[in-house]
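Read through the structure below, which is laid out as structure tokens, and then see the notes.
A protein chain is absent from this complex, but the other protein chains hold their places.
For clarity, chains are labelled A, B and C in written order, and residue numbers in each chain start from 1.
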Amino acid sequence: MAGYLVRRLLESALAVWGVVTIVFFVTRVLGDPAALLLPIGASAEQIEALRDNLGLNQPLFVQYLQFLGQVVQGDFGTSFQHGRPALEVVMERMPATALLAGSAMVLGILIGAVAGAIAALKRGSLAELVVMAIALLGQATPVFWLGIMLILYFGVNLGWLPTGGYGTFAHLVLPAITLAVFVSASIARLLRSSMLDILREDYIRTARAKGLMPHTVFVWHIARNALIPVTTMTAILAGELLGGSVVTETVFSWPGVGRLILQAIQAKDFPVIQAGVFVVASLFVLINFVVDLLYGVLDPRIRAER
Amino acid sequence: MAPPLLEIRNLTVAFDTPAGRVHAVNDLSYTLNEGETLGVVGESGSGKSVHVLAMLGLLPSPPAKILSGEVLFQGRDLLKLPEAQLRELRGGQIGMVFQDPMSSLNPVLTVGRQLREVIERHSDLRGAKAEARATELLDLVGIPNPGARLKQYPHEFSGGMRQRVMIAIGLSCNPKLLIADEATTALDVTVQAQILDLVRDLKDRLGTTVIWITHDMGVVAELADTIQVMYGGRIMERGPVRAVFRQPHSAYTWGLLRSLPDEGARAQRRLYQIPGAPPDMANPPAGDPFAPRNPYATDRCRTEVPPLRPASPVPGHMVAAWYDLPARLAAEAAHG
Amino acid sequence: MAEPLLEVRNLIRTYGGNRSLLGGARPVLHAVNDISFHVAAGETLGLVGESGSGKSTAGRVTLQLEPADGGSVRFAGQEITGLSPRQLKPVRRQMQMIFQDPYAALNPRMRVGSFVAEPLVVHGEDAHKDRIADLFRIVGLDPAFMTRYPHEFSGGQRQRICIARAIALKPSFIVADEPITALDVSIQAQIVNLFQDLQDQLGLAYLFIAHDLSMVRYLCQRVAVMLRGRIVETASVEQIFSNPQHPYTRSLLDAIPVPDPDRPRRKRLAFDVASNIPPREAVMAEIAPGHFVLQP
Partner (left out) sequence: MRQFFSELSRSKAGLAGFILLVLFVALAVLAPWLGLEDPTRGSLRARMTAPTWDGFWPGAHPLGTDEVGRDILSRIVHGSRTTLAVAGAAVVAGGIVGTFLGILAGYAGGLTDRILMRLVDIQLAIPLMMLALLVVAALGPSIQNVIMVLALTSWIRYARIIRGQVLSLREREFVQSARAIGASGWRIMLRHILPNVMTPALVVATLELARIIVMDAALSFLGLGVQPPNPSWGRMLADGRVYISTAWWSVTFPGLAIMLTVLGVNLFGDWLRDYFDPKTRSAR
């Protein structure tokens, strides 16, 4: 187990290093930051001087090593737009992103789990049909469009909720519901199909042959085993939410990391792009790490392999 | 004479498939007395497993459908019993052991938990008392160090040990009837031998009635009082083990026995082989299902299903055949 | 004495062990641990053992489907361990394999005719329809079935298809890994007889792998019994059945359920495989001509 932990930590570190490398090389292709930093009409000499100053004239590999050295110290450079350390700018926006993604996740899992379980247990009923139809629609609806539609109806037409922004609980409602629809649709569909698979397992027949009460069979034999695929799905959805934050936060004018990264890309603000993607990817790597450990708790067979 | 423990009357079970309705069990009737051990022999598609799952309400429906019949257990018709009452019987009065001990135990729960939950379901034992009973059961089925083993998960047990656990679960509430469905098929021969010894010992000690489903004639010979040979969803032959093995009256039973390698039979190079293949249950042959593979089949066999009739003077020896096998064999022998 | 067709000496095959930094270390498992046997042309050797005894691994390593970690395999006078795939190709014409599960042994996306013809194609031989049709007839199948896909066949028919493929190149040696275990009882005898007939017609030698001794007595001239990666006893069928020496062989014989209700039943001596690992220093001793037993 300890060996496994060390190995898994090493893998995580390797993944983060890979991310840093990809981000470094991709951003170097984006354009010339020196030209951006100076006012329009700056002379070629001025640009050259600044390039020298920023270390942009050194060989790419040297720049990469320097960059790695800085990243290890948490230094992503100064934001061109904000004039402050990039990591600081990103971390300021982190709570907003975490709040939105977290509340959407919790809400979505709750709704999705209940709906999926009902659909699996009431096979062939009207309830299953309704749940599955809604889930299918929910999965097919692009999150950003659903957001716009909810804004149109509840914000513009009914005027019940703010159309965007951040600060109060009312601001959180629409974006959280929008994302929760997507999460719960995926969870409901996955839970239903994995429960139907589990229902075909031999050990369910054993449980029924033991004359156990239906709720015992459900909780300890069906749900307990269905937790494993749902955990996997949770990690995947977390990635989708973090990646999709770029879009949702734009739709709802939500001041999170996603919107910050988009603005930074438009402004070619490399330090912020790098810091932003680094933070989001690290968070995602961390989530995957935790989920992996959770498997060990949920599935004794996996525990034994480690 | 005491009434039989189990009486099945005209049980017919079918599966609805895209290709149409497939009859897995056809008009099956038999009785089982208390303390008796019944060995049910048949190959895939014979209906041997389906009929016991059907009577305990364990077949998924759809696609399975019980079309007719009664299953009287201690006088009560299981097929008409509400699910709640059937649940009381399952695991309590009737224990079951399945073929694959690998997949029949829940992989994420400890063995102790899976034993305790059935004990607590059907008895008043709780907590430490249930734990003690679970330990006692593991000990009973010959698992060393039962106290520690209870805390382990199924994957930490070998196949044979897992099947012992399944037997412990099946026996946990002192059932009147234990049903084992191919319980030793997935096991190594030496482990199978140990399990057979164990079951023989347990049924002698506890007086349990047993239905042992298998495809192995040898296992039946070792364990059963009565043998019931099934084919194509029907009983081909049934009777006291000794009588049936000594003089089978169904060509199928006879073929199965002859195709086994004999002790000291090396001189003859070829085994007797039953020609053809098991019937396609979606398109079963008319008449006797075994007729297309039966060298002794008569025209009547191919058109009309033979009823189960007394086969020999031995009480309870029944056969479903339009032909007289011993007479035919004797005639063949006389002609050289 | 002439060299036997197949001569296996001190064969070793291990699994697990150290891997790279991120792979983690697993304990070494000796699946096959220093075993030796030989098969003469036209002979059948039974290799008997329970699950985990290493018998299937032994079969695969003999055919070089897995590399040996030690020891030698000589086939028709040629050392075949350590050969490259290219060097092995001509040898493969001579030795074939038949598997346990006829459902997994056929490519579900290939017509059975092409499947049977594949060895001929791979070795650049004429794979004309007539030749395939002959193969179908030899194993007792209707050549009209050639254009069908595997799912249209029963287990017994599938095993016949596999046998047709195995004999397509007219090999002299076949490893049959529990070829009847997965079949219905009423079909097993058909396949066993087919094995006998093919041996008579083609002069094949078999390594017949089985998990119990019941069919072995019928098919084999000699038997080797495996336990935990070691061979514990080798002898002629007659010697094994009449005079078994190793306690494990005895328990295997004892375990065969006898289809005779009149045989008196006694409680068997339990042989616990887990606690009877043959010690490393044990060696085989010849206690009678051709009868070898592992001595502790």
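One rule holds for everything that comes next: a contact is a pair of C-beta atoms (placed from the backbone, for glycine too) under 8 Å apart; a residue touches a chain by one contact, two chains touch by 3 or more.
Worth saying up front: this structure is predicted, and the values here are computed from it rather than measured.
Touching the chain that is not shown, out of A:A104, A:A188 or A:A281: A:A281 (per the contact rule at the top). Interface note: of A:L65, A:V106, A:L136 or A:V219, the residue touching the hidden chain in the full complex is A:L136.
Set against the missing chain, the residues A:G3, A:G18 or A:G69 yield one that touches it, A:G18. Within the complete assembly, A:M149 is the residue of A:V6, A:V106 or A:M149 that touches the hidden chain. Of the residues in chain A, those that touch the hidden partner chain are 11, 14-16, 18-19, 22-23, 26-27, 29-30, 136-137, 139-142, 144-146, 148-149, 151-152, 156, 197, 200, 239-240, 242-244, 246-247, 250-251, 261-262, 265, 273, 277, 280-281, 284-285, 288.
Although one chain is not drawn, its touching partners on chain C can still be listed: residues 20, 22-23, 60, 63, 65, 85, 88-89, 92-93, 95-97, 99-101, 104-110, 115, 118-119, 122-123, 162, 165, 169.
The working rule: only the chains that are shown with their structure count from here on.
Ranked by separation of Cα centres from chain B, the top chain is A.
The distance from the centre of chain B to the centre of chain C, with each centre set as the mean of the Cα atoms, comes to 32 Å. The touching residues of chain C, when paired with chain B in their complex, are 50-51, 154, 156-157, 184-190, 192-193, 196, 211-212, 214-215, 217-218, 237-238, 251-252, 254-263, 265, 267-268, 270-271, 273-274. Those residues of chain B that touch chain A in the complex are listed here as 53, 56, 58, 60, 86-92, 96, 98, 100, 103-109, 113, 117-118, 121-122, 153, 155-156, 166, 169.
Remark: chain A residues 200-203, 205-213, 216, 220-221, 224-225, 228, 298-301, 304 touch chain B in the complex.
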